[in-house]
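Below you'll find the structure, written out as structure tokens, and then a few comments.
All protein chains of the complex are present and in place, except for one that has been dropped.
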Amino acid sequence: MDENLISINNLTFGYGKELLHKDINMEFNRGKVSAIMGGSGCGKTTILKLIGGQLKPNSGSVTVDGKVVHEQDREGLQCIRRKMGMLFQHGALFTDLSVYENVAFPMREHTDLPENVIKDLVLLKLNAVGLRGAHKKMPAELSGGMARRVALARAISLDPDIIMYDEPFAGLDPISMAVICDLIRSLNDALGATSIIVTHDVAETFSFADYIYFLADGSVAAEGSPKQLLASKLPFVKQFIHSEKDGPVPFHTEAPSYQSDLSL
Amino acid sequence: MERVKLDIWVGIFVALGIIAMFYLATRVGNLTSNDVKKTYEVKAYFENIGGLKPRAAVKASGVVVGRIGSIVFDPEAFHAVVKIDIDQRYEFPLDTFANIYTAGLLGEQYLSLEAGGDDVNLKAGDLIVHTQDAVVLEKLISQFLYSSAGDDKDKNKDKD
Partner (left out) sequence: MMNNILNFLENLGASARSSLAGLGACVRLFFLTIIYSSDSFKRFNLTIKEIYFTGVLSLVIIIVSAFFVGMVLGLQGYYTLEKYGSSEAIGVLVALALVRELGPVVTALLFAGRAGTAITAEIGLMKTTEQLSAMEMMAVSPIARIVAPRFWAGMISMPILATVFSMVGILGGYFIAVLVIGVDDGAFWSQMQANVDFHNDIVDGAIKSVVFGFACTLIALYQGLVAPPTAEGVSRATTKTVVISSLSVLGLDFVLTSFMFV
């Protein structure tokens, strides 16, 4: 069995003329929690979309479990996606369905399970994220943190092999952040899944991730386990990890000289 | 939204639509029982059909007894062939007159059937022999002009 469940080979991608990713190589091992980090707008979320087949690369390939994603037909793509669960940045719960219905949605669409079995499974998933008591509520009644947890329960609805998280810590209070951290690690281990997290939260991620990729300027600037990166001498990594205001990623965007702007 | 309540409302909605259609068809339109009854077809030849159109009324004594089926031009005999669908309830003798009249002063034209006295009745496919063409306004006027011109000529002749 291939150690890499997902591998990205020589990937080049851009919306239009500007390339977002230039010849990137990444590998995600089975059963591990990997993180993709980088500044805003460097194309982290786009990698998730490329893995899920929502976007096609300009050149290079993304391979999931031996199958090249962008070469799949509709059936093949459905097959790959059924093995994936994705947690979107703000939950993306279906607003016209209740919490219970949201978590039951993948089961109803892809399986023929009878209602009582679905009920048991839904409550099981909700219990795993600690929201079994909220199953009758509508998404509008939930707080941000709770909505994200329900979305997580929905993402693991069919016990996926791959779980992807798009900025799971963005905008959460410290307690909710700790909860999500814990859930990501424990669910990954309990399900034997492979998790990929896109984030720029250093402290949280470094506490439980197995392997981290840094993206900058369209390529992998650094990669390694948290220990390796903490010890790294690379200026970009240091700036990011130690939250420095200025460094390889400059504070000032490109502009003509200050003097000429002030017309002196 | 519970399923049962939803279904009830949608059912009411569709039923309303069907009722409305039914209402329009029967009370507003002319889809009377006549149109769905069985008919038999007879032919008639006309030199000039005037403004007669397919689906125009065919009346006997002013009562609608059928509809015009189709009107085509016969290029060999140079007359119009009008196919008439008559309600099966009504039978007409062989020597029936088929005349094209106008409803009202400037209204639509319709076909009027005036029964003759024959013992034998028209069957499907028969030809109505006695026909009267539509009145064409221009011919009427020119007739009037020529006949009055003729009168004047006679008067002048008498004077001389």
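Each chain carries a letter (A and B) given by its place in the written order, and its residues are counted from 1.
Note that in this section contacts are C-beta pairs under 8 Å (C-beta built on N, C-alpha and C of every residue); 3 or more make two chains touch, one makes a residue touch a chain.
None of these values were measured; they are calculated from a predicted model.
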Residue of A:24, A:84 or A:128 touching the missing chain in the full complex: A:84
Contact residue for the chain not shown (choose from A:95, A:243 or A:260): A:95
Touching the absent chain when the full complex is considered, from B:9, B:73 or B:146: B:9
Positions on chain A where the hidden chain makes contact: 52, 54, 77-78, 81-82, 84, 86, 88-90, 92-95, 105-106, 109-110, 151
Touch residues of chain B, complete complex, unshown partner: 1, 3, 6-7, 9-10, 12-14, 16-17, 19-21, 23-25, 27-32, 35, 55
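Assume only the chains that are shown with their structure count from here on.
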Approximate Å spacing (C-alpha centroids) for the pair chain A, chain B: 77
